[in-house]
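A protein chain is absent from this complex, but the other protein chains hold their places.
Chain lettering (A and B) follows the sequence in which the chains are written, and residue indices restart at 1 in each chain.
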Amino acid sequence: MIMLPTPKKFFLTAAAAEGHSELTAFDNALLAGKIGNINLLKVSSILPPAAEYDPDLIIPPGSLVPTAYGFICSEVPGELIAAAVGVGFSADTFGVIMEFAGRCSRDEAAAKIESMLREAFASRGMELKDIKIAAVEHRVEKVGCALAAVPMYY
Amino acid sequence: MIMLPTPKKFFLTAAAAEGHSELTAFDNALLAGKIGNINLLKVSSILPPAAEYDPDLIIPPGSLVPTAYGFICSEVPGELIAAAVGVGFSADTFGVIMEFAGRCSRDEAAAKIESMLREAFASRGMELKDIKIAAVEHRVEKVGCALAAVPMYY
Partner (left out) sequence: MIMLPTPKKFFLTAAAAEGHSELTAFDNALLAGKIGNINLLKVSSILPPAAEYDPDLIIPPGSLVPTAYGFICSEVPGELIAAAVGVGFSADTFGVIMEFAGRCSRDEAAAKIESMLREAFASRGMELKDIKIAAVEHRVEKVGCALAAVPMYY
């Protein structure tokens, strides 16, 4: 049976950047997060069973990469923006990924992620064994973007 | 020639739920719709030729699942929200999928879907042989989400 292959590896990244426009600020934040030269395919948002954490994963340019992510762009100088992602791990099966971005601090974004992961595990009747979070905050200069992502690959 | 495999099976689902935040309400609606533990890849929105309707399709957790979907979240207690999807079938080739979500009733959402499917078939000069629709409405308590989806798999 042929299907789309389920990802086997993942990492977390969070980064922020400025740009001349919202899309280039987003592009620059992807570059700062080391995922600027690949094709993100947005997914909602499960870590496949047995997927391995690999923070040194090298992905060839142009690859299609299933990725859970959240971001916020702002054109309001001085505004504080933040993005966070988190992975909640079970003992022996799939995990859950949550993402958040908003006008708040890094710590507030990370706290929201933790609380959403606890709710997601409670909803599934599953025990939450561990959490990994990546978060970033950014004070907008001209046009800023904060993003956080969990790229999943093979 | 290697390409992304075209889906061969599909089903329709519509569900609603509450959560502590919009993302967890969305997550709970996915769980209620039996698609909470997979990775939805949003597509726009064609049913491949010869795809079979399979309401009992089992999809392993973490799988990448091309899915046409619409949803609405609301934080306004008492508000009525609804989501609907529909598949329009031709006699012998591909079909068309439409999705809608808004502040309205289930019946209004379903009526919109039917009218959009008729327009989509007229635009293509194709005869609309049959329609399947799934729709849901939800009265918001605190933070609610209504979603409707056509997952496509293999």
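Note that in this section contacts are C-beta pairs under 8 Å (C-beta built on N, C-alpha and C of every residue); 3 or more make two chains touch, one makes a residue touch a chain.
The shown structure was predicted, so the numbers you read here are calculated from the model rather than taken from an experiment.
**Q** Return the single residue from A:I38, A:A68 or A:I113 that touches the missing chain.
**A** Final answer for the missing-chain contact: A:I38.
**Q** Provide the residue numbers of chain B that touch the chain removed from this figure.
**A** Interface residues of chain B facing the absent chain: 1-7, 41-49, 51, 66, 93-94, 96, 98-100, 112, 115-116, 119-120, 123-124.
**Q** May I ask you to list the residues on chain A that touch the chain which is not drawn?
**A** 4-5, 19-21, 23-24, 26-28, 30-31, 36-42, 60-66, 153-154
Criterion: only the chains that are shown with their structure count from here on.
**Q** Measure off the straight-line distance from the CA centroid of chain A to the CA centroid of chain B, and report it in whole Å.
**A** Chain A and chain B have C-alpha centres separated by 25 Å.
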